[in-house]
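Here is subunit A:
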Amino acid sequence: MDFLGIIVIILTLILILAALFVIKTKDLVTAVVASAVVSLIASIYFYILQAPDVALTEAAIGVGLSTIIFMITIRKTRRDEE
Partner candidate 1 sequence: MIFDPVLMIALPLLAAFLIPILNRFSKEIPKYVPVLILGLNLYESIMLLPYSMVKPVIVVIAGWAPPLGINLTIGPLGNVLALIISLVGFVVAIYNIKFVVEEPAEKYYMLFLLLITGATGVVLTGDLFNMFVFLEITSISAYALTAFIRDRNGAEAAFKYILIGGISSTMILLGIAIIYTYTGTLNLADIAQKIQYIDPKIALAAMILLIVGFGVESEIFPLNGWAPDAYSQAPTPVGAVFGGIVVKAGVYGLARMLYTIFNFEGVFYFLMIMGLITLLMAEMSAMRQSQIKRMLAFSSIGQMGLVLIALGLATERGVEGALFQMLNHALIKPLLFLSAGYLVYYSGSKNIEDLDGMGKRKPFLSFFFAFGAFAIMGLPPLNGFWSKMIIISETIRNGFVVIAALALVGSVIEAVYYLRVVGRLYFKKHHDDQQEKYVHGSAIFAMSILVLLAIVIGLYPDLIMQYLKPAAEELVNKTMYIQSVFAIN
Partner candidate 2 sequence: MRKALAVFFLAILGYYMLAVLLNFPFGIDHLNPELAGAYLRDTVSKTGAANVVTSIVVNYRGFDTLGEVTVLFLAATGMGALLYKGKTMGRSRQNASVIVKAGSRLLFPLIIILGAYVFIHGHLTPGGGFQGGAIIASGFLLMFISYRNYHVNHRILSNVESTAGSIFVIIGLLGLLYGATFLENIMPLGIPNKLFSAGVIPLIYIAVGFKVGAELTALLDTMLKTVK
């Protein structure tokens, strides 16, 4: 098991926990942040898997823009999951 392999395993654990957190948490803002974490780790994955183009796109669109769109939507509606 090399260094990169250990990092990938840690990242995967964080990814799964973040995804579960998106589903479980009652606070929508937290859920959106957790989903941004999922996108960020996906972006790191893409970089490790030799896809820098996709990593850049995921970072700009998945981590950046969609998070912002979700945040705006929550501002326009409500924050708590009833």
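Selection rule: all candidates are chains of the complex that A comes from, given by their letters.
Quick notes
Convention: a contact is a pair of C-beta atoms (placed from the backbone, for glycine too) under 8 Å apart; a residue touches a chain by one contact, two chains touch by 3 or more; residues count from 1.
Computed from a predicted model, the values in this text were never measured in an experiment.
The contact partner of subunit A in this complex, picked from the candidates 1 or 2, is 2. Every residue of subunit A that touches candidate 2 in the complex is listed here, in rising order: 51-57, 60-61, 64-65, 68-69, 72-73, 75-77.
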